[in-house]
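Provided herewith is a single structure, encoded as structure tokens, for subsequent inquiry.
Note that one protein chain of the assembly has been removed; the remaining protein chains are unaltered in position.
This part shows subunit A:
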């Protein structure tokens, strides 16, 4: 399927900030054997902008953000995050970059054997971002307050509900004060009310910290509530880009297919 013409350039609230690109995915291809997941995929993310990549299950959305954070190597193309070409970075440089890019995993990926506090402290200590116990305590308390779960610091992940675990995973991402947050299916597996709360929380985080976010999702409510711009991933390519409303009103059948029940 040939990519549709881009509907309109990124319309975001803070045009000056968005003009500064924090993430560029240029002509990226990725295959697993004969399975071509991404083909010449391109996308840009501006500062303080939320871009949602919308695609069907198994369309390669999660592969895309794992390539961005360097968990998977790409076959061709270029990914530039905060001015650094991911493909050229050594381990140390990659770690420094990862301290500025948060990643919210689909499964939350909380460490089962650690308390919530230890889960939050883990990335902080591994990236050497806190120096004193007081600093650590302050950052943990702030991150937990941001997600509205200040009372859970000493609890184990197994004692939390699905929605609470998602919030704690977000707190673990926020504690690093990242410039970019990558969300992998943030509302999958949650009930509609909790999913809406998480979507609002993501918006709140963007407004409060001016973070940019690349959100991978197929939950239309989440897309509507969080997206400044939507990119449709079809057959490994960026088929169309635009605001939620623009894409929703598009007469193009492949685009309409995403918006009809």
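The definition used in the following text is that a residue touches a chain if its C-beta (ideal position, glycine included) is under 8 Å from a C-beta of that chain, and two chains touch if they have at least 3 such contacts; residues count from 1.
Methods note: contacts and distances are computed from a predicted model.
Selecting from "Thiol:disulfide interchange protein DsbE", "C-type cytochrome", "Succinate dehydrogenase subunit B" or "ABC transporter permease", the unshown chain of this assembly corresponds to "ABC transporter permease" (UniProt protein name). Residue A:127 is the one among A:78, A:127, A:177 or A:224 that touches the chain missing from this view. Shown as candidates are A:26, A:109 or A:220; the residue that touches the absent chain is A:109. Within the full complex, the residue among A:23, A:69 or A:202 touching the omitted chain is A:69. Of A:47, A:61, A:98 or A:237, it is A:98 that touches the chain left out of the display. Where subunit A meets the chain that is not shown, the touching residues are 66, 69, 71, 91, 95, 98-99, 101, 103, 105-112, 122-123, 126-127.
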